[in-house]
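Missing here is one protein chain; the remaining ones are kept as they sit in the complex.
Presenting chain A:
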Amino acid sequence: MDSIVPQLLTGLAGASSLFLVASGLTIIFGVTRIVNFSHGSLMMLGAYIGWSIITRLPREPEWFVLGILLTVLATALIGVVLEVAVLRRVYRAPELFQLLATFGVVLVLQDVTLWIWGAVELPLPRPRWLRGFVEIMGNRFPAYDLFLILVGPVVLGLLWLLMNRTRWGTLVRAATLDREMVAALGVNQRTLFTSVFALGAGLAGLGGALSLPNASANLNIDLSVITDAFVVVVVGGLGSLTGAFLASLLIGVIQAFGIVLVPKITLVLIFLVMAVVLVFRPNGLLGRPQAEAREATVAAPVVRAAPRELRLLGALALLVAAVAPFVVGDYYLTVLTDACVAVIFATSLHFMMGPGGMASFGHAAWFGIGAYAAGLLMQWLGAPMPVGLLAAPLAAGIVAALFGWFVVRLSGVYLSMLTLAFAQIVWAVSFQWVEVTGGDNGLLGLWPPDWARSPRVFYWIALALAVAVALLLRRALYAPYGYALRAARDSATRARAIGLDVARLRMVALVIAGAACGLSGALFSYGKGGIFPTYISIPHSVEALLMVLLGGLQTVAGPIIGALVYTGLADILVRSTDLWRLVLGAVIVLLVTAFPEGIAGAARRLWLRGREA
């Protein structure tokens, strides 16, 4: 019982940090309609920059405060640079490309940070005044945490004043409600957007710097914080500051108690809370409905069967792929096997994302579920590879059906963020439930049977499965089901008016995509001989997105080309430079700004130029 009060206070302190990050995210989203994936990276930069500044200043409190303020300025400045260099160029791009561009920024900033500050965690040496305690109801409580608890409401109050008592704030609120209106008022949108981004970045920097005395500057901040921030923003309602505050209190407190009561499943608990909130309030606690995603305005190009030349090319490529083992060495054979896995991974995501219109940021979850299903069956029952390869899609499909039940009701950004959070939960389970999953060490000893163990045979199996999955999915897309799915995406209103069950169509798409992806996970694991939580990491999910978007959403061949190009690029990159994240991130940003319709889409446009009526 006596642990309740301290735990509550710890939770509230955590809530403040959460709020600092989430408030910036939500303000930026409100005005620019961009979900800024790199917001966690800004917080990470805040921690590192704060560390560099504060450790160089005298150790008195007033210098500490000055150091924090300088950090906020520095991150705000970085925010300005980011906005001008990257975001400004993608405001008109599709939602997904915006997310992808900001993820490119995440990768770049990760390597830049590593390069400047090194891989070692940087704790802040704590002067005496920072280590003080306050006695509360018989418990000693860190004074700094009490200070943190105050920061949240104070920042909320300041933001409220800023939004409600200044002309700038009025403009921000107006832009949040209706972007076109502000444009019509003749307000300089560019400066408004840049300054909003600077404010958000500054808040993230503040969060990062203030977290220093309790944590340390490290390279994991970016992705772990962005997940929490997404949850807070989704629960609070996108674009709502007060909602973000309430949600950060809720999540912060649940986190603090969860760690004590159910340490292994804290993340699951948070996910459940989020799910419950979203079932009852699909737009979050205080969010307003999102405008129906520009349904009628953007017409996707007509999907037609590939031109004959392209099919010939595909058949030729398949022939080359089939005889490749006679030509290339073992190393390249592994790369080719990986490419086959990637093809399944990408086509399955494309299925739900292109025709289904459901952008998933957590596709790796199904990959991991399939992999662990095969692995656990092997471990518990000694199930051989063929059984594992059957069980994997089954398990992933079943989980997808459960998850899909409520996720298909959501739209757009909410769905993307929820899939991401779900993948994080699956990751956390695989990571924390050591007795079953082996935790970080993974499950080992998952090898193909003797007859399939030679790299050559295994590659052929992978190739056959990849081709089979790609053809089956294609078949479904050209069948009535695929058309109906696309119809639901093109215009849900019209689809319902002709009697289509939009939710069920989407749900089935999710199950099919999940099952296919589960197969790729199991296949990959048999190839590598083991299963690790990294299979479910955010970067892996983003890889799938990259492949699909590289190839383009509008063609069936797109994800295949994307998967091949991506696997090739990644292989070259990883072998040729230590800064592969930096290069990859920069490439993403460049591609997104240059080819908003993907490689296959651009090629198709060039090909069809003048032929389309």
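Here, a contact is a pair of C-beta atoms (placed from the backbone, for glycine too) under 8 Å apart; a residue touches a chain by one contact, two chains touch by 3 or more; residues count from 1.
What we mean here is this: contacts and distances are computed from a predicted model.
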item: UniProt protein name of the chain not shown, from "sulfate adenylyltransferase", "Branched-chain amino acid transport system ATP-binding protein", "Ferredoxin" or "Response regulator"; value: "Branched-chain amino acid transport system ATP-binding protein"
item: Of A:D330, A:D501 or A:D578, the residue in touch with the unshown chain; value: A:D501
item: Sole residue of A:A487, A:I531 or A:L564 that reaches the chain not shown, by the stated touch rule; value: A:A487
item: Residues from chain A at the interface with the omitted partner, ascending; value: 295-296, 298-303, 305, 475-476, 478-484, 486-487, 489-491, 493-502, 505, 554, 612-613
